[in-house]
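Coming up: subunit A.
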Amino acid sequence: MTAALEAKQLNKSFGSVVAARDISVIVNRSERLGLIGTNGAGKTTFVNIVTGYIKPDTGTVRLEGRDITGHTPRSITRAGVCRSFQVPQLFLTLTTAQSLAVAFGIADGRAFSPGASIDAEMEGKVENLLERFRLIDYRNRMVAELPGGVRKLIDIAIAVTRKPKVLLLDEPTSGVAVEEKFALMDIVMSALDSDVTVLFVEHDMDIVSRYAQRVLAFYDGKIIADDLPETVFANQTVRTFITGTAN
Partner candidate 1 sequence: MELVTTILIDGLIDASWIFIVAVGLTLIFGVLNILNIAHGNFYAIGAYAAANAVGVYYSGAGASMPMLGLVAMTVAALVVAIVLGPLLERGLFRFFYHRDEIVLVLVTYALFLILEDATKLIWGVNPYYAYEPYGLFGTVSIGKLDYVGYDFFLIGMAIVIGILLWLGLNRTRSGKVVLAVIHDREMSSAAGVNVTKIFVISFTIGVFLAALGGAFTAPKISVQPGLAVMVVLFSFAVAVIGGLGSIEGAAIASLLVGIARALAIHLAPWAELFIVYLAMALMLAVRPQGIFSPTALRKI
Partner candidate 2 sequence: MLSRLMVWLLAGVTLAILVALGEVLPSWCVFLLVTAAAKGLAALGLVLVIRTGLLSFGQGLFYCAGGYGAGLLMLWGGITDMTLLVLAGGAVALLFGLLTAPLLASYRGIFFATLTLALSMLMHGALTKADFLGGSDGLNLHSPTLFGLRPASAAEAVHMLYLFSSVLVVAVAVACRRHFDSLRGLLSLATRDNEIRVEYLGASVSRVISENFVAAAFLGGVGGALNAIAVGHIDPELAFWTTSGEFVFVAILSGYLSVAAVFASSILLELIRSFSSQYFPNAWQMSLGIFMLASILFLPNGIGGLIVRRKACDPGKDPA
């Protein structure tokens, strides 16, 4: 069976800084992967290469066998890789419902047909997604007015309108109050379709243990561990460089 996502020997340097060294990963369909590592370890570079924000110096990225290395973010998104952002990238003057409608409109192409309005079918899809992400109360509120945690949910909901094959979440709980982190991840994970492959970058190890089936640990541009969460957290190198020895 073709892997959902396969990265092969990705290398990327920014001047003298090596951000990615021979990164190779095979991710299978519907896996839930946590990416951990200190800042500058290479996880963000990996996410950026996969989503097309930067081109790798060498190496390939394949989505279900199809080569997407170095393609534009737009092209990669259309192929089926969607992402959310560490700082939510939203349409601040639109309402939550309108944001989702635009996303759906782009996904099915109707946002480029003259005169295509938000019909009953689209309203249905918007309502459905609003419900799954517990955003019904914010349906007609302008996004600029909404608090951080809600914005994170909207960012992820927008990313999911395209029914992606692979979903990358960049620090979904960063900036969210500690008490709310689990609630947010609960909502997100239960809102997603079961066959979506999810990679999420996280600093909070409790979140990672709870929601990841597999963990990739990054350090100095390399993947130093790739296994079940318990195994990775027990790994000596991981404990030294990422989680700290007191565990």
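Picked so that all candidates are chains of the complex that A comes from, given by their letters.
Please note the rule applied: a contact is a pair of C-beta atoms (placed from the backbone, for glycine too) under 8 Å apart; a residue touches a chain by one contact, two chains touch by 3 or more; residues count from 1.
None of the values given here were measured: they were computed from a predicted structure.
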{"item": "Interface partner of subunit A in the complex, by touch - 1 or 2", "value": "2"}
{"item": "Contacting residues of subunit A [partner candidate 2, same complex]", "value": "51, 72-74, 77-78, 82-83, 87-94, 98-99, 101-103, 105-107, 110-118, 142, 144-145, 148, 151, 158-159, 161-162"}
